[in-house]
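Of the protein chains in this complex, one is absent; all others appear in place.
Presenting chain A:
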Amino acid sequence: MAMAALRREGRRIAAPLLSPHPINPLRSSLASSEEQAFSGVRFISTQIVRTRMKSVKNIQKITKAMKMVAASKLRAIQTRAENSRGLWQPFTALLGDMPSVDVKKNVIVTISSDKGLCGGINSTSVKISRALYKLNSGPEKECKYVILGEKAKAQLVRDSKKDIGLSITELQKNPLNYTQVAVIADDILKNVEYDALRIVFNKFQSVVAFLPTTSTVLSPEIVEREAEAGGSLGELDSYEIEGGETKSEVLQNLTEFQFSCVMFNAVLENACSEQGARMSAMDSSSRNAGDMLDRLTLTYNRTRQASITTELIEIISGASALTG
């Protein structure tokens, strides 16, 4: 009996050296079936738990760092996004925002991020774009996607790749600026035919709240048509036009400029939402990693304590058996 206890003691020392399954190779050295039954219970591998704890700890470190990065990026971009709201507001006051307008050639501009790990903002904008597509497709109607960002492209390629007209990526290599967005807007205008451009993006409301939003930019012909039909655009005729330009020329310039301004705001708002979403996602994931670590530590300590207790009991009872 004492020999058996000694042998077990030796095994306990040897066990951490053998990874990751220290139980199996030892099983052959065990003679009695009684001991075999115990071995599984007593020497549950603490090694595996320890490596798991280590990896969870590392993941937590990474997510915490990502959260910090997102928070600092968010602060930089938030003020710019809020300032850029002043760009589209006068246009909406003048030309109106009519999401319900019924036209032949629709172009849906879906704005998403290039990188993942930012919660559900990309799938939200894809979902809204699909809904808009369904609303605006029909006989004698055309509907195309223009995609900004890698993530929405990956999602839309699966079921509607026939309807993609243009995809643009690598937006955020440099900090976002108006010139860049204007060049992109120019590219879009030159490459697609449109009656209405519907821009889908996540509007930044707070660090945890993003509103999926659509802005509609109409082509000059449609603006004129709607203005003649009256409604919210009916007042457009009461404006006086200076200089030698005709009304259609002015309208064309206006809608082009409106599109680039709305795009600028949309891209900024979406980037801001992305950072906010990433921040909250990383926050919750580092919290989850912490919870997991707590549970693992508890299991680890309990197992260790249990194996020490059993060994002590065995040694003491063996010693008392010898003396008694």
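FYI, contacts are C-beta pairs under 8 Å (C-beta built on N, C-alpha and C of every residue); 3 or more make two chains touch, one makes a residue touch a chain; residues count from 1.
The criterion applied here is as follows: contacts and distances are computed from a predicted model.
Missing chain, UniProt protein name, picked from "MMS19 nucleotide excision repair protein", "ATP synthase subunit epsilon, mitochondrial", "Cyclin-O" or "Large ribosomal subunit protein mL38": "ATP synthase subunit epsilon, mitochondrial".
Within the whole complex, the absent chain has one touching residue among A:55, A:179 or A:317, and that is A:179. Touching the omitted chain from chain A are residues 161-162, 164-171, 173-175, 177-180, 182-187, 189-191, 243-245, 249, 252-253, 256-257, 259-260.
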